[in-house]
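Structure incoming, see below.
The complex appears here without one of its protein chains, the remainder shown in place.
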Amino acid sequence: MSAEGRGHDRPDGERSSPSQRPDGAPSAVSFCGLRLAHPIVNASGTFDALAALAVFGEDLRTEFPFAAFVSKTITLAPRAGNPPPRLWEAPAGLINSIGLPNRGLEGYLEHDLPALAALLAAHGARPAVPLITNVMGSTAAEIATLLAACEERPEIAAVELNVSCPNVRTGLDIGADPAQLQAVLEQTRGHLRKPLIVKLTPNTADVAACAHAAQQGGADAISLINTLRARAPAPRGPAGAPRAWLGGGTGGLSGPAIRLVALAQVAAAAARVSIPVIGMGGVQSARHARALLDAGASLVAVGTESFRDPTAASRIARELAEGRA
Amino acid sequence: MSAEGRGHDRPDGERSSPSQRPDGAPSAVSFCGLRLAHPIVNASGTFDALAALAVFGEDLRTEFPFAAFVSKTITLAPRAGNPPPRLWEAPAGLINSIGLPNRGLEGYLEHDLPALAALLAAHGARPAVPLITNVMGSTAAEIATLLAACEERPEIAAVELNVSCPNVRTGLDIGADPAQLQAVLEQTRGHLRKPLIVKLTPNTADVAACAHAAQQGGADAISLINTLRARAPAPRGPAGAPRAWLGGGTGGLSGPAIRLVALAQVAAAAARVSIPVIGMGGVQSARHARALLDAGASLVAVGTESFRDPTAASRIARELAEGRA
Amino acid sequence: MSGFARRLLKVAANERLGAYRLLRLADPHGPAPAPGQFAMLAAAARWGAGEDERPHLPRAFSIARWQDGEAHYLLEDVGPGTRRLCELRAGEDVWALAPLGVGFRPAPDDARPLLVGGGVGIAPLAILQDGLARGRPTLDPSAQDPFLPAPREGAPVTVLLGFRDGERAHGAALLSGAQVCSDDGSVGHRGPVTDLLAHELDRDAHATVYACGPPAMLEAVRALCERRAVPAQLALEAGMACGFGACFGCVVPTRGGAYARVCVEGPVFDAARLECVQAHTGAPR
Partner (left out) sequence: MSGFARRLLKVAANERLGAYRLLRLADPHGPAPAPGQFAMLAAAARWGAGEDERPHLPRAFSIARWQDGEAHYLLEDVGPGTRRLCELRAGEDVWALAPLGVGFRPAPDDARPLLVGGGVGIAPLAILQDGLARGRPTLDPSAQDPFLPAPREGAPVTVLLGFRDGERAHGAALLSGAQVCSDDGSVGHRGPVTDLLAHELDRDAHATVYACGPPAMLEAVRALCERRAVPAQLALEAGMACGFGACFGCVVPTRGGAYARVCVEGPVFDAARLECVQAHTGAPR
């Protein structure tokens, strides 16, 4: 199945329609047929809306910072995640080795989805926030099951497919090889009628080729960049032998350190595809978001910066709307 | 041609022999049959020894900071390099778009080589500093010519082959694809009897596979990482249209921002090969060098940090020798 | 409950307390914390540019005291983040997200409270001591202030503090009536604080232990309390990126094998939930 002619509305020559309103009110954006209040969403795995609701209370509901909410990666079976330590602070960034902990598809659908839907429903003047569910599978069959399950649930507006999953045979990310990526998508795309966003891996020789393969395979949008493969230095024990710091061995680098790698990859990918692009990687300000939009992104996701400032996305959306970028 | 049995001396189980001397005198290292005063060299393209001699005078000769000197990349034909601007400061790093300016093989051999040899010759108590010439070619024939020319000149102790050169047909780096890399090396390796170091590209899905391909292709050592592909944000002109900042469009990211990406790649590559590894990327201190050595590197190269502190390499070598890492 | 935004607070004072600093932030409008809750702090200017271009993320600190519109923090300089905070001067700005996490749940019975602290980990015991002095604990888990305003009766509060050396032992001034010991014998008993704790439990085991300190100490406390069947609440630490449940980075293994996020399920855990307190689950000190 090919993406051509797929029904995300898009005015000629534009991948989305963010316009700048001088009054500073964030202006609506259309993305894959979804109407978003502004172009800023969260990066998968960097905001647990339900935990945040417990911590911050009703303020989170009224001032929800993201125009769409992207879940963390959900897998078919539950995962405990990697043993601690899971974090290493890097120069201008963060290495994480979280290991995609999640309660599995069933647990997600049963417990998290209703609670998320309730949180994201229209609230006073605030319109409903579309929910994008991020899923990952290690085989085409797994992916098909995940997509089919998401198709059934009306709470889910779109699916983001995380293809940074190691191929069990080669050990390489499924998404790192364009041909393999396209094949997996072609095998599974038919199970979802909702918009499919493919979240590319940045650990590849040619991200533009992967982007094109995703489009050919039937993606309605692509998102990038995921974290760069990185490793925390091994502290030396008293015996002098270095021991691994991160429970997961290697990890992924995010934050400002990767911002301009992200900009290069987003620009290269956006130049190669005609579907919309969600750009992310180290965004901390409206200026950084603007650079990604200028490079061809339709939406911008904020990840690590939310750890420093939980309302960063609101700030960025507001400053973008005010033209302060 | 395969690398197995190639004659770089290496004690069992060790890729080189840096030992720590409590008296703080840097201890010698053996690398591909070369005897180096300590394990710190320069990263190609980040120190112009002849320019530095003019700027700093004889101090440079007596206190030469590197145990071996690596030239910047030499190509067959002269190159002017990219138009300015060539630099963009990134979070905890630097993006460069220098474009490999050099006077071409002939100019290098005629003008630079004798001057370099004179500078690097033994001087008082300081032993001679081996010269490693870094070359790049866009075809196997070009590479063969470069290697053959280097073979002839006794001033050159070893050659570093930069394989971050775009393939004219695919646009991808020659070094990004393991099969292509091995094939190119097999075609050209015979033209050089001196040690051949292959400088891998980090912009690849599987650097360990590239490392292995280099070894299979006949490399005596590998070096990594080169800069990560990155792009400077486009400042917006008064008309609002973004224009490219770097003369070369995209550039390469170096410095602390890439240090832990480098550590992951060096560890992955070193685990896969039995030839020595030169590790580099964001090294600023003996602690950073030690992390690369612990990850399997035999030598460590210092690049961007020399811009901040031209004697950084001496400081790092000294602190390593003193065990202050 | 923390408001959904970090607050820009002014440094009211930054005083030396032996090897530590007592950082006082003016927070007149901030919500009152419960004992054991913490804050994520970051200097507003020049956060970064320390060792390895760090810190980048905010840092977690127990709220040591809450009085007169100020939050007090006890800081030990162990790296680039704490160093930057330790050097702040009065009038400079700090970003604070607080209060966060689940604090101590004071035992509502008549068991005497035994406060056991080590090093800079004594900080949350100070505000707990304040709370215990203020009133008797409530059973209502949703109460903002876990202490009822009724005067406390029954057993007195016992405070046992251990320090590495005499300079650090100055931190004991944060609490009142503490028994102090030290690793090097420079102050009080020479030995770990569990020596003092064992002695107290020998005297009267009808107690609830509230402990905070380095992992090795907490593990010793946990094991001792387990042996003596004394309920204990342990305030844990872990490396944290966010402090509000977003990153899943701060986990500790709990009994049964699941991981719990220290920032939202803790930092205070019932000792019974833990198999053991592991070192290196976060920033060791």
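Lettered A, B and C in written order, each chain numbered from 1.
In the analysis below, contacts are C-beta pairs under 8 Å (C-beta built on N, C-alpha and C of every residue); 3 or more make two chains touch, one makes a residue touch a chain.
Keep in mind the model is a prediction, meaning the values are calculated, not measured.
In the whole complex the chain that is left out makes contact with A, B, C. Touch with the chain that is not drawn comes from one residue among A:256, A:279 or A:296, which is A:256. Interface residues of chain B with the unshown chain, by the touch rule above, are 45-48, 51-52, 54-57, 59-60, 63, 72, 80-81, 83-94, 96, 98, 101, 255-256, 304, 306-311. The omitted chain makes contact with chain A at the following residues, 92, 256. Contact between chain C and the absent chain runs through residues 45-50, 53, 56.
Note that in this section only the chains that are shown with their structure count from here on.
Of all chains shown, the one whose average CA position lies nearest the global CA mean is A. Ranked by separation of Cα centres from chain C, the top chain is B.
Mean C-alpha positions place chain B and chain C at a centre distance of 49 Å.
For the pair chain A and chain C, the distance between mean C-alpha positions equals 35 Å.
In chain B, the positions touching at least two other chains are 92, 256.
Across the assembly, chain C contributes residues 52-53 that each touch 2 or more other chains.
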